[in-house]
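Omission of a single protein chain aside, the complex is shown with its protein chains in their original locations.
Naming follows writing order (A, B and C), and every chain is counted from residue 1.
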Amino acid sequence: MPATINCRVQPEDFALDHEYQALQRQDCGAVVLFCGLVREQFQPQDGPQDMPQSGDTLQALELEHYPGMTEQSIRAIAGQAVKRFDLRAITVIHRIGLLPLGAQIVLVGVAAPHRSDAFAACDMMMDYLKNQVPLWKKVHFSTSTAWADAKASDKQALNRWQTAEQNTAEN
Amino acid sequence: MPATINCRVQPEDFALDHEYQALQRQDCGAVVLFCGLVREQFQPQDGPQDMPQSGDTLQALELEHYPGMTEQSIRAIAGQAVKRFDLRAITVIHRIGLLPLGAQIVLVGVAAPHRSDAFAACDMMMDYLKNQVPLWKKVHFSTSTAWADAKASDKQALNRWQTAEQNTAEN
Amino acid sequence: MPDITAAAIDTTPQIKVLFFAALREAIGHSELQLTLPAPLQISGVLALLSAQSSKVHQALAGREVLAALNQQLVGCDTWVHSGDELALFPPVTGG
Partner (left out) sequence: MPDITAAAIDTTPQIKVLFFAALREAIGHSELQLTLPAPLQISGVLALLSAQSSKVHQALAGREVLAALNQQLVGCDTWVHSGDELALFPPVTGG
């Protein structure tokens, strides 16, 4: 069954409730929504990250992207999700530009007849988004800035889906 | 770190946006929301279920529960999630009574510093909710009613978490 | 015989039994008080209920039944004590 795919890359904020309403379908018993938010962060100094050592905390995240490729790669990820799971509607919104503490960064929403597809698809799309979409975060502290480092855990998370893909192809 | 747990069993509808706002924390980069909705369903007759054979479709779901135990077992599930994952806030709302087509049935919302915890906790709580909370669905068609059957797939889904629990205990 | 056993105990051991959903409808009651003739496991309570009423017997026969004792899901080998609240119901279908 065809799925409605709605992908946007924009500086503007989005309204979760509006996107939730738009995702609903009569044949869908499950809607899963992931929202990524700008969370507090402490300037890394001598100690381990995320520890309040320097006193300087995150003021905002700046999101840079590769116009054209960003939209295209998000759409490709949604297309993969639709091929792999039984879905009826997908919404992916990623914001760019300067986003203050607490701001919404990203929304991935999925409507499906059954919850297992909705959960897996939302989870998978986030993993692809973290690893394959040309977006970069610059952390603005009050007196300095630093580019966010890619996390090994994000790469590992992606492997879950790629291994499963290969297994499916082999069987 | 302590997590705020908010569990409700109620006939009244809920506002997703309100619950989403209430879940947000400065140290949480991830919010995952699951919404279960009354989806269309066809009266099972000669053919396989979910096929429009009889022409009679679902008008409403009636949710019966075991007052006291329902609330207690939902709270226990939330407690398990907090023990197992790094979470800051959980909201579980389950509606009871007569719910028409398209109505919201259940909300499970989780706020966590990182998305892997939020996804896993939300997914796990739904599996426990489907298998261990004393709630029953009666399907109202226009000319008849039928109690919903428990699904083997829900039981299998629960095994994922129980196996992992045992593995964790063994290691 | 069961009546003599019950009378021999100081206070008559009674439990509350609740039925839900399809089981409640099949039995036609949502609640009853049951006097225990002797210490019983839940499986024994089910046998006792079936012996007392053909309607209950029919409702329980061939049906998967879950049990909650004092609002905790338990297995059918759990012992029941006086004053307990025993709930019997079909597999749950919420969420």
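To be clear about the criterion, a contact is a pair of C-beta atoms (placed from the backbone, for glycine too) under 8 Å apart; a residue touches a chain by one contact, two chains touch by 3 or more.
In this text, all values refer to a predicted model and were calculated from it rather than measured experimentally.
**Student:** Based on the whole assembly, the unshown chain contacts which displayed chains?
**Tutor:** Output: missing chain touches A.
**Student:** In the full complex, which of A:72, A:144 or A:163 touches the chain missing from this view?
**Tutor:** A:72
**Student:** Spell out the interface residues on chain A facing the chain that's missing from view.
**Tutor:** 36, 63-66, 68-69, 72-73, 94, 105-106, 126, 129-138, 147-150, 154
We take it that only the chains that are shown with their structure count from here on.
**Student:** What's the distance between the Cα centroids of chain A and chain B, rounded to whole Å?
**Tutor:** About 23 Å separates the centre of chain A from that of chain B.
**Student:** List the centre-to-centre spacing of chain A and chain C in whole Å, with centres computed as mean CA coordinates.
**Tutor:** Each chain's C-alpha centroid was found; their separation is 50 Å.
**Student:** Suppose each chain is reduced to the average of its Cα coordinates; what separation in Å results between chain B and chain C?
**Tutor:** Centres of chain B and chain C (C-alpha means) sit 28 Å apart.
**Student:** Listing for chain A: what residues touch at least two other chains?
**Tutor:** none
**Student:** By the touch rule stated above, which residues of chain C touch at least two different other chains?
**Tutor:** none
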